[in-house]
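Every protein chain but one is kept in place in this view of the complex.
Letters A, B and C mark the chains as written, and numbering starts fresh at 1 in each.
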Amino acid sequence: MNLLQIKNLSLAIHDTPILKRINLSVAAGQIVAVTGESGSGKSMIALAVMQLLPNGAEVDGELRLDGQNLLNRPEAEMCALRGAAIGMVFQEPMTALNPVKTIGDQVMETILIHKAMPPAKARVRAEEVLARVGLPTDRYPMTRYPHELSGGQRQRVVIAMAIALRPRLLIADEPTTALDVTTQAQILDLLKGLVSEYGMGLLMITHDLAVVADMADEIVVMRHGEVVETGVTDHLLRHMQHAYTRMLFEASGHQVNLPVPPEPRPLLEVDNVVRDYRLPRKRLFDAPGHHRAVNQVSFTLNRGERLGLVGESGCGKSTLTRAILGLEEVQNGRISLDGQPVFTGHKPNLAVRRKMQVVFQDPYGSFNPRHRVARLITEPFHLLDTSPTGSERQDRVAEMLTAVGLSPDDASRFIHEFSGGQRQRIAIARALIIRPELILFDEAVSALDVSVRAQILDLLAELCSIYDLTYLFISHDLSVVRTITDRVLVMQDGQIVEQGETEQVFSRPQHPYTRTLIDAAPSLPEIGQGAA
Amino acid sequence: MLRYALKRLLSLTLSLAVASVVIFAVIEVAPGDPASFMLGVNAQADTLAALRAELGLDVSKVERYFNWVGGMLVGDFGTSYTYRTPVSQMIADRLWVSLPLALYALTLSTLIAFPAGIYAAARRGKPGDVAVMGATQLGIAVPNFWFAMMLVLVFAINLRWFNAGGFAGWEDGVWTGLHSLTLPAIALALPQAAILARVMRSALLDILAEDFMRTARAKGLSRRQALWRHGVRNALIPVLTIIGLQFSFLLAGSIIIEQVFYLPGLGRLVFQAISARDLIVVESVVMLLVFAVIMVNFLVDLAYAAVDPRLRSRT
Amino acid sequence: MNRNLILGAALSSLVLLAALVSFVWTPFNHAALDIPAKLQPPNAQHWFGTDHFGRDMFSMIMVGARTSIAVALVAVGIGMVLGIPMGLTAAARKGSWLDEFIMRGNDVVFAFPSLVIAILITAVFGAGAINAIIAIGIFNIPVFARITRGAALSLWEREFILAARVSGKGIARISAEHILPNVANLLIVQGTIQFSLGILAEAGLSYVGLGAQPPTPSWGRMLADAQTMVSFAPHLALIPGVAIIVTVLGLNLLGDGLRDWLDPRIRVARA
Partner (left out) sequence: KSDIIIAMQLEPPHLDPTSAAAQAIDSVVYTNIFEGLTRFMGDGSVVPGLAESWEISEDGTVYTFKLRDGVIFHDGTTMDAEDVKFSLDRATAEDSTNAQKALFAGIESVEVVDPLTVQVTLKDPNGNFLFNLAWGDAVIVAPESIENIKTNPVGTGAFTFADWVQGDSITLNRNPDYWGDQPALETATFKFISDPTAAFAAMMAEDVDVFDNFPAPENLPQFEADPRFQVLVGSTEGETILSTNNKQKPFDDILVRQALAHAIDRQAIIDGAMFGYGTPIGTHFAPHNPAYIDLTGNSAYDPEKAKALLAEAGYPDGFATTLHLPPPSYARRGGEIIAAQLAEVGIKAEIINVEWAQWLESVFKGKEFGLTIVSHTEPMDIGIYARPDYYFQYESTDFQALMDTLNSTTDPDERTRLLGEAQRLIATDYVNGYLFQLAKLGVAKAGVQGLWENAPTAAIDLTAISWDE
């Protein structure tokens, strides 16, 4: 008998169907991964199992834990099961913990609420679990508050809470999406260890196919609230039945062909740049502290070249971007474009800035929701001495929209009327409209679905051949950087630790940090051969 | 933490200094001469001059300002022009009415608002919530002086449960004193309670939408347990701000209510002092009120830290 | 549309309508005394009765609505016109001495006991509608400055602002073009709330005799005039009291309704 058995589960919220006749099962000691595009209903399955569905949800079908139906159980009985028999780890480690309670209290609460043991013993147990997840109490006392821990450590506390009573079933909803690669690898190891050690069943939800391939015993692929395909990992990877599954996996490992870069001629020169952030004084009369976010960075970007910048979260990538754009002054060093400095005196140099544009990570947040597309993408015209008007302006807008694969009619729509991928195209159109010499992509595809990401990468490659783009591509996703750049910089703690030809760096990393990064990144096995 | 407190203290001192200049400037341009107010229509010029000299009104404004501020720093608020008693003494006497009244009203409003807010939040969208929220809307809309008039009409004149006003003093025991402050406290507390209940409710609703509430439920806490253990304390932060603001409002803003119930409180003191052009009293009381507001806000900030550990470690 | 919005809009427009109609028509001349006809309870001729000078209460309530609305509106206007630019500037120059200066200045204003200062202002410059407006308006400034700054600060962190900066736009331009429209909803909602508070404040000031001066009718002064007569002519106190309550209630409901309606989070969830 399976630990968790879901049969014909359907779910509607306010009469909108969300899940359609889902079937899946998890056995003790087994890891089942649910994957699929965003909004396909993955999280809803988890919430249905926990019986914590939003208001207005109507469920139909069977949901059995150890053979007992969970649906329509009295709330009191569900409370007894939650935390004790089923544990759950939520996506956001930053907000999943109560900020005003110590981590010890929060872990102990799981134990005490179920009256599983007296407080003294509960404390001992809490110490044990925290140690198990890598937070031994001698180094991380239980009296710490969540804000005193890093994101990865917080996620471990959430896991500790979920496993404190050794539940038979653990549900983890995107447990690592918010974490950087190295931390992600640690958390995944931890989860695997727990399954083998306690014999728990693990239902893991993620959209990261590499993670899925790496961890799961069984895979469930979802789309539009339906299970399109399910099977044992190895088998499914080799014999994909459904076109959607294939598309998903292909898009994840999508490769593009870049045109050959022209003769090296320096465009952007970054020389010994230092960026310090002032920290508040520790004591009243101390000198204020400094945090060196960018430390003596030097590199050159040639015209027509595609340069990558990788490094884990917080290593200073975005800070460097802002410095290059002349948005913030640097404390030391020189940045110049085409020989002209981006900063003269304490003022940004507008003549230089008009040669650069940027595309940000968040395709929605980087647009003013109240403006129409035409106005949004013509914003950089502000940099020109004489900005085009009337029909010339319209023509430019139409041209740009067409270039990024949208229709000129889209000019009069608002940003919320577009999908994520379309929004990112609009962002690229905005960056291209004044024909900048240099474009900076700061995590420009991280927020996108794999399939959309593949489209955008294709679009970039295409634009490279039409417009001879020069860009700096910043990402923590190594596989993307690998295909879309010619040369790469590896950054750690504000310093460039390695640079070189992209293929060279990835296949023969020199610096130990580069090696850690590459090792930590989960990779997709070669797939697709022998499709039935 | 200490550094944070010190920094706040510094900006607080600066605010007070600015406030003192503003107060002095505004009050000194008020037309009206305390001396001629005191001596009335038949006063002779020489008499007026004599009185002005006696009151210390004949020196320059700058000198008067520094005398005033300097005095306050050592706890000497000067001597009232009209009453001829030390202002500090007068303020102290009035505080024995105003402070208990403010605290009484605050306690009442908190006692009403907390359960009402929590009840409404827990029953969001249900008839109970709608009823409580409707009542709070009404509570905010009723002018408190009007409400006070109605209270007097019903409870003092018709039912005669309470005195129509006045303050019985604390000599006859705490109960006698509180009894005479009950109607004014209710009149003051009602709108405050309505506001507080709304803040409590919306703060709780915000918290209820937080991820950690879901985490708590996943641990096996029931809805109610999650609300009390994880919700209320987090919701206290915005609620504390409002309570702080309300306290300072109650201390100073009860002028009209003190008028309706003829209570010898701070508010009525300023009111009388303004009409008598007893400038020194006005200046000192206003300064004291500003000081109280700033201090209360400071304390509320410190109280945040007690509630929210994130602020505690902010160096 | 939600219930609050409809009810609030209905009540508020009722009051607004009364105020507007009073410009062209009132049942009686609101200022005409008829002392022999004083203190009549509501009847067929005088729908709301007459006051202690025999004036028609219905006409006075109508014209009084004008006073209340005008005072509160201008006071909120002062708060917005001065407060919003302050908030925008402070947010744009976050952490600078200008920010510090503006916000500490606002703190100081905020720390003053508003009613006491309002009384002082009217004592200094004389009682009257204009001074009541100034007194109420001054205390609206920090409210709007704070709200604007708070909302603007989080907007400045947003990427579309960064995009605008990359396009070479200056602080003033970004504030006007990007920040202001995005905080407008919040300001409208706050505006209705301050508006209702303004009406209460005007009533309070008029009640102590510092608001609009006779013969301009004002609800607060009608209450003040009525207070000694509650026991034998209760309609004198009830009617202006109810007028104030209805107006403030209407505005608050309107504000609540607008917030629900304008808040994109909620609208998206409902769509």
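Going forward, a contact is a pair of C-beta atoms (placed from the backbone, for glycine too) under 8 Å apart; a residue touches a chain by one contact, two chains touch by 3 or more.
Fair warning: this is a prediction, and the values are worked out from it, not measured in the lab.
Chemist: Could you tell me which of the visible chains the hidden chain touches?
Modeler: Computed over the complete complex, the missing chain touches B, C.
Chemist: Check the options B:72, B:250 or B:269 and report the residue that touches the missing chain.
Modeler: Here the residue in touch with the unshown chain is B:269.
Chemist: If the hidden chain were put back, which of B:152, B:185, B:218 or B:303 would touch it?
Modeler: Checking each option in B:152, B:185, B:218 or B:303, the one touching the absent chain turns out to be B:152.
Chemist: Tell me which residue among B:43, B:57, B:135 or B:307 touches the hidden chain in the full complex.
Modeler: Missing-chain contact among the listed residues: B:43.
Chemist: May I ask you to list the residues on chain B that touch the chain which is not drawn?
Modeler: Counting over the whole complex, chain B touches the hidden chain at residues 31-34, 36-44, 46-47, 50-51, 53-54, 82-85, 90, 93-94, 97, 149, 152-153, 156-157, 160, 163-167, 169, 259-265, 268-269, 272, 274-278.
Chemist: Across the whole complex, list the residues on chain C that are touched by the chain not included here.
Modeler: 31-33, 35, 38, 52-53, 123, 126-128, 209, 213-215, 227-232
We adopt the following convention: only the chains that are shown with their structure count from here on.
Chemist: Pick the pair with more C-beta contacts: A-B or B-C?
Modeler: Looking at A-B and B-C side by side, B-C shows more C-beta contacts.
Chemist: Relative to chain B, which chain has the most distant C-alpha mean position?
Modeler: A
Chemist: Measure off the straight-line distance from the CA centroid of chain B to the CA centroid of chain C, and report it in whole Å.
Modeler: 22
Chemist: So in the complex, which bits of chain B are touching chain C?
Modeler: Those residues of chain B that touch chain C are 11, 14-15, 18-19, 22, 26-27, 29-32, 137-138, 140-143, 145-146, 149, 153, 157, 248-249, 251-253, 255-256, 259, 267, 270-271, 274-275, 282, 285-286, 289-290, 293-294, 297.
Chemist: Show me the residue ranges of chain A that touch chain B in the complex, using the header's touch definition.
Modeler: 50, 52, 75-76, 79-84, 87-88, 90, 92, 95-102, 109-110, 113-114, 145, 147-148, 158, 161-162, 280-284
Chemist: Any idea which chain C residues touch chain B in the complex?
Modeler: Result: residues 104-105, 107-108, 110-117, 119-121, 123-124, 196, 200, 203-204, 207-208, 220, 223, 227, 230-231, 237, 241, 244-249, 252-253, 256 of chain C touch chain B.
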